[in-house]
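Note that one protein chain is taken out, while the other chains of the complex remain in position.
As written, the chain order gives the labels A, B and C, with residue 1 at the start of each chain.
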């Protein structure tokens, strides 16, 4: 029998708190899960530093990747099976792409990508195509199969239907993470009737569409997404931890470039600092490696690196103030000057962080980050873009919301053993209360 | 105001998936949570290697410790408040002991304790009494307060009531972990009506008792505990990961004693290998440190250390067979001989692992591990031990169940490129099917 | 001790699937629950005919009334307690008003109110003030206490704070029914973080306000409400059952006025038919009485009454078509004419039903149905109306959505044993497919 259609002698089942069970029958899927590169996702948290705000958010990307796979499996095996637009090739391609779509995530991806100018989607594709265990397994299903999976991830595949299942505004990825992140954080947002959404999905030649009768379930999903972004993903405390993490990486890179003599040489980071990261380097990195360095660097000579690492390890984060860049740039300059006076490098200790989200967008062809819209299939068969039918979705559609905050180390600013006067000035500017 | 009764200006709230919210009003509790030693619990998984069986089980001891604290807070503030047997001192003592009871857990405690002959309860007490941030915070509430908390942990305190809240067969610790571990693994065991149990708890001079009307809820809790032990905690796949982890530590210690030249010197482990662990060494260890070593040791010369580390990192675990020591010791000897013949050191590759549990026990004074029984308060005020009233509890009471398994590397034994004949013999003895 | 502050010797607890437990300590509340008029609410379904669409929706108004009470109790005892704006009188008044607010609901209220021009709020007040057990119990707490409770229900009380707790756009009534109706129907809408909303409620002199930090939870609540209205409360199948029920009442009244000789005399309905309903008559009516009549009327001579009753009892409902009154009034007239031709009285068999909802509205003083808006308390203490702060709420605010449907008996229209040609014409106009 062809490897691509080989079944396990007995179905394997993973107990999953979100989907109850994840079912695996295909040998190809089972083998992919067993690869070194996929197992590595166990050592990378799904939500990066969010666990410092929501202590339940300690779940890994391994966890989420299985979930996305399971959703696609249900769509494929329970909803699309038997429809003329769907076939075994689509099925296998979408299952693999679902399982592997986050393979290129590194530890604390957001900060790493920002500081070292990386892109996890690039690495997902590189791992799929490179000299890896994942690639070996995929190739057993056909010499060009890795390429096919990669093209789905890259959204360059001709198979638009499979692409829209894996990455659109109502894809399996989002449906899993909203529910999973809600489950692990414990927030009451993030719930929507996924079972109903799955039931109203219909494959078309070049996309997945939603039967009109399911519009309310989709509205609910869009609102869940909106709430999760602002209540969880952009939580200001999480962003404070991100700020510190980012600044640690910055500092280490700066020190490296200044040829600073580390007590613990950052061998794992060399290629990142130099901008020459290979797939091999990349997959060696996980959160335990990063945390090992942070822990060791608590004893470095450099006071900034040391301080920031201590802050991160012991969760002694920065506090924040609302900040309006358009109106308060002068205040920022003034604060910057005062920070330097009290010996706080504003580059590291006075940080503006911005978050921005578009809850839903209709299709804007040609834009940098094209987003596949959600299309409804009306009773008469017509296709209509969601925001034209739903007044709620229309209300949030295309409206970007942005939030800026200014982060600073409140403990230092409250410590009056040095520079009490200037610190008082700073506290007044930042409206820091005198009492904890 | 005395520090011990100081309240935060605004209540702090943690979102918790199990108890919905964890509430903190006491400055003392807030400060304890902020200590280095308590934050370290974020980097230690509650269930060790269980995440390799149940992928959801990635939650930390930090998570659980807050949960135990919250249960005790509810008992104290909602159930016991106002009763003559209860007072502010009991309250603070029990809150601190609840929060800190797992402070001495290290990474993968079970294996570390076994290989290096350590005891996490000893370290919990040592951290409370030692030169630590936790100790400094506790001392603010009274010079002898750390001692008082330590005595509760050690069960030597005169305050038997607080001890029974923190460690008895129906303590806050167990009530939290059963529910929490069920939540994160996703299994449907582990549920019981905790709210009802809390409502029927009554403080007495020297113990917590349960109103008779709550007996059925307690039965349900005992059965949950039983199911969680056999379905989750003693799951044979988890034990396989434990076996490998234990053998890695063994091997590293052996190599160290043989003065093997490590590529990566195990500096963090020296004091463990020598049996001279200090509190300072101990609190430096967390899972990221351990996983860093395991990852690096995948490239060591020593083939056993290297192989075991690769197995652990990539979840290439041992398979198992049922094993009855009383009847099969001869078979084990025979297998051992054959393993040596094919070049597998039976010390590392043919491992018997045993699990054993006592779901509930009545009081057996003078025994090694005394267990406080659960006492019911009858309508007429009499106290009766649970198993005398409940036929279900009586049925499981005092009955130890033990399970033995034999672990081995099935992949090697199936690889017929070397010693095919002897391997076939081994496979027959272990009843390994020829087909995967 | 004054009756109004008398406590039960032991707290009474009701197991509630939505709030887990409902707690009663006040004797007054306990006695109210025991009254004949309150127990009657057990025999009136919370959602009228909805159980014919969602079979789980069989819960009673008794159920819901306890829930509203429990929410107010939590707000009062856990959130407002100790605040200067709150006192024991407010507490008792709001608990009683919460418990009793639906007392005047009759069986299938919506239809009864429509056909007989009644108002359940009028009867709630009449029962509170009339010669009833409820009135007797309330009077024990003070001769003018029934009046005080009635004024809260009537929204004429000077105590605006208590009114806003019981009836505003974020009152305990709505918070209970959204969750409860979602629970019993099983739909996944209707969830929001009530615990968080309760925690951010603050009493002010003349209203309850919401701390700004809770705005997202409120948004979620508004969206839940929106979804519940369109997914559950206005479900077209439920409305079909309402249509039939309303037409049964119409027909019975018409027949009565025509002095038709009922086999079963509608003694329970006389005062309704005559428009002379007393409190005494009113509280005798419950769903079992109404269903008894419907069941018996299945054997009446009058073919319309008989047919409609059979339809209702056996759930043989009308089907529906979309209908736009502005554009399709001519079609309706044409259909009406054709219905008469085939012997179907259009008055009973061709019914337009409209549903309309305003998800949220800001304050429009002087309007017929004034709605108290939701006010946020900003960080600086300012009060701002919700829709000015939340773009999502703004999007749905003040926007009435209306839906019209045309109901008809599809089974008769498909039965070609009589008038096949005209029926075919009708089917074509109504776009009824030939195949079931």
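The definition used in the following text is that a contact is a pair of C-beta atoms (placed from the backbone, for glycine too) under 8 Å apart; a residue touches a chain by one contact, two chains touch by 3 or more.
Worth saying up front: this structure is predicted, and the values here are computed from it rather than measured.
*Asks:* Which of B:38, B:192 or B:407 sits in contact with the chain that's absent?
*Replies:* Answering carefully, the residue with contact to the hidden chain is B:192.
*Asks:* Would you mind spotting which of C:313, C:333 or C:383 touches the chain that isn't drawn?
*Replies:* C:313
*Asks:* Touching the left-out chain: which of C:36, C:136 or C:421?
*Replies:* Among C:36, C:136 or C:421, only C:36 touches the chain that is not shown.
*Asks:* Residue-wise, where is chain B in contact with the chain that is not depicted?
*Replies:* The list for chain B reads 187-189, 191-193, 196, 216, 219-220, 223, 226-227, 230-231, 391-392, 394-396, 399, 401.
*Asks:* State which residues belonging to chain A touch the missing partner chain.
*Replies:* 13, 20-21, 195, 199
*Asks:* Using the document's contact rule, name the residues of chain C that touch the chain not shown here.
*Replies:* Its contact residues with the unshown chain are 9, 14-18, 20, 34-36, 39, 42-43, 51-52, 54-56, 58-60, 62-63, 66, 183-187, 284, 286-292, 295, 313-316, 435-436.
Following the convention adopted for this analysis, only the chains that are shown with their structure count from here on.
*Asks:* With chain centres defined as mean CA positions, report which chain is farthest from chain B.
*Replies:* C
*Asks:* Indicate, using Cα centroids, the chain positioned nearest the centre of all protein chains shown.
*Replies:* Checking distances from each chain centre to the full centroid gives A.
*Asks:* Please tell me whether the contact surfaces of chain A and chain C are same or different in residue numbering, using the over-half criterion.
*Replies:* Shared-number fraction above one half, so same.
*Asks:* Averaging over Cα atoms per chain, report the distance between chain A and chain B in Å.
*Replies:* So the centre of chain A lies 31 Å away from the centre of chain B.
*Asks:* So what's the Cα centroid distance for chain B and chain C, whole Å?
*Replies:* Spacing between the chain centres: roughly 52 Å.
*Asks:* Mind pulling the chain C residues that touch 2 or more other chains?
*Replies:* Nothing qualifies.
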